[in-house]
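Complex shown without one protein chain; remaining protein chains in place.
The letters A and B name the chains in turn, as written, and every chain counts its residues from 1.
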Amino acid sequence: MYAKNFDETVTIDTIIKMTSPIIAIDKELCTGCGRCLEICPVEAIAGKPNTPHEVDTAVCILCGQCVQICSGYDAPDETFPTSRAERLEQRGMLPTVQEPLFAAHYRGDIHRVIEALQTPDMFTIVQCAPAVRVAIGEEFGMPYGALTPGKLSAALHALGFDRVYDTNFAADVTIMEEGAELIKRIQENGTLPMFTSCCPGWVKYLEDQHDDLLEHLSSCKSPQQMAGTLFKTYGAKIDQIDPARIFSVAVMPCTCKKFECERPEMNASGYQDVDLVITTRELAQLIKHAGIDFPALSDEDFDNPLGCYTGAGNIFGTTGGVMEAALRSACEMLTGTPLPDLELEYVRGDEGIRKAAIVHEGVALKVAIVAGLQHIDSVLEQIRSGEADFHFLEVMCCPLGCVSGGGQPKVLLPNQCLEAHIGRKSGLYAHDRSLAVRKSHDNPQVKKLYQDFLGEPLGHEAHHLLHTDHSHNRNLV
Amino acid sequence: MNAFIIGDAELCIGCQACMIACARAHEQLPTAALNERETPFHSRVTVVNVPEVTVPVQCRQCEDAPCARSCPVEGIVQNNSHIEVVKEKCIGCKSCVLACPFGAIKVVEDTIVCSRIFMSASADTPQNRIEKPPFVVEKCDLCADCGTPACIDICPARALQLVDPDAMQQKVENRRKQNANRIRQYRSQLM
Partner (left out) sequence: MNTPYRLNRFVIADPGKCIGCRVCEIACSTVHSREKTPLTAGNMNNPVQSRLYLVRTPQGAVPVQCRHCENAPCAAACPVLAITQKDDVIYVDEDLCIGCKTCMLACPFGALKLVPVFENGLPVEQNLPLLSETAQPENSNGDSDGYKQLHVVIKCDRCLGLEQPACVANCPQQALQVVSPEEHLAARMHEAAVSLAAVVRNYTS
């Protein structure tokens, strides 16, 4: 019903106009305090003090940091023109949601998930981003960063998804492709530094504001989109299902992923690759709505084969993680010798801009990691002026990467935000340490995927399904 | 214009006689009875002894008194030529303490009013109830009921003086005249 062929002529702008905005500020609840304006990394919010603020959708990168910081709420003893029930409906939220509603909010899509789950002909597949498993427990009274992959999988099974797959699997695939692409660019004098392309806010920002640098962007799709494509091709083949019947849902810590899945070019499978994105918070609301006691659930595994993941895929959820995962594989691919130590502390920075150099078996790689998009402009200037001497740049819009994304549980006390983000980050690294396989290229199911279906990284099939032409996408707008 | 009392730091010897005189002047009881009473004894003037200076500080009897304007119960009023606290109205909210820029208002334990507020742990059993002592704010009232302010009278160093509105007005006018004369003297250079 929802899986559909996308009309090639539809542009990103029309997508934004077609649907209700992904990020918006509710004029009735906004007090004009200006904190969203301060935190917005791209100055997309405007408004006079003490008057309701507005989001400029043309500039907004949909990172949702305004949603996280907003504290203008629907006080129960104040009367607003819109009732709470109407407001929940307008925002696409479940009527059972009890939490306070804040002025800055994102478009809820949970009703479409319920509808899909209730449609008998629909084959529902769900994927979860790494940062979801270290945050969703918080919505059920668990401490910051509680690591709950088993309960998460159990809850998704209980909700009735036919396949509970994992974005982490696709993160491992991303490393295969992105690692190969980096090596190719280095060996063939391609455009360097190469930029990571897994953060959709960053990609949108580059398209909107710095399109002269699009050549630097890795042609890899994000793990979410790679997963979506693989579910409706390789996954459909495994289950012998008509991909038209698949409804593919992604649970993300991110609000911009809602935009990414609706991009017109994201249809390599022949259908919209990912049908719908819901946030960590939306999933928690759905679990509560369904009456599932999340903390009491017994652990369950993600489904094979597309739910099999390594520690490297798992650390994509925090700043420096993509870099670390890429280095674990790229250094080995380049030299044939594995890194002696997999704990690459030197790329785990969250101070804004971090640079590091790696020397392994005679190969020297220089990298840079940007956490928080407000830090990016000086780095881009260095690249333009030719001063940048690094090969690979990782960029995450949100302060500590996806763990602090706009769709993550909203921390109520501002002075606990950092504690929460650090807790989630530690949870991801702890999970990485506890997993038997910690390098993407050692993921047995990834190996099998290439053997049975894709061929070589950057090969014909991989290129068609897992890569995209960013400069071409730009022309669509 | 209200009169007010100011201290002179150059003359003050820090003996605190003004404080004792102030406290005594605002008590109705004979000295013997005061000695037996447990309630502390407080002054409306404070000798501030800080590294920079030693000087008594008290209320400046502001014309648009911030203390009075901050009071939520109209407990601070203009009485003839000074600002006065109506003890019976005071609820001890400390708004005036925040408002006064001189630190000239104190919250003190009082014997006259009654608080009818009990200490938390004692409230359950009627026979054990401990009432919280009442507190009211106090400030300089220029000893309006008893003639010359007691602090000025007692000061052995003559460091305290009453600034009388008329005398102050006179002084200000004299300064203007002197200034006018000076302007006339250097006018020729200006032109």
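Side notes on the structure shown:
In the analysis below, a residue touches a chain if its C-beta (ideal position, glycine included) is under 8 Å from a C-beta of that chain, and two chains touch if they have at least 3 such contacts.
Note that the structure is predicted; figures quoted are calculated from it, not measured.
The missing chain, though absent from the display, is touched by one residue of B:15, B:34, B:108 or B:154; that residue is B:108. Note on the undisplayed chain: of the listed residues A:50, A:191 or A:304, the one touching it is A:50.
The chain omitted from view is touched by exactly one of B:93, B:144 or B:157, namely B:93.
For subunit A, the residues touching the absent chain in the complete assembly are 31-35, 49-50, 71-73, 75-77, 98-100, 102, 138-141, 143-144, 281, 284-285, 288, 409-416, 420. For subunit B, the residues touching the absent chain in the complete assembly are 6-10, 40-41, 46, 48, 50, 52-55, 57, 72-73, 90-95, 97-98, 100-109, 113, 115-121, 123, 132-136, 161, 163, 171.
The criterion applied here is as follows: only the chains that are shown with their structure count from here on.
The centroid of the Cα atoms in subunit A and the matching centroid in subunit B are 66 Å apart.
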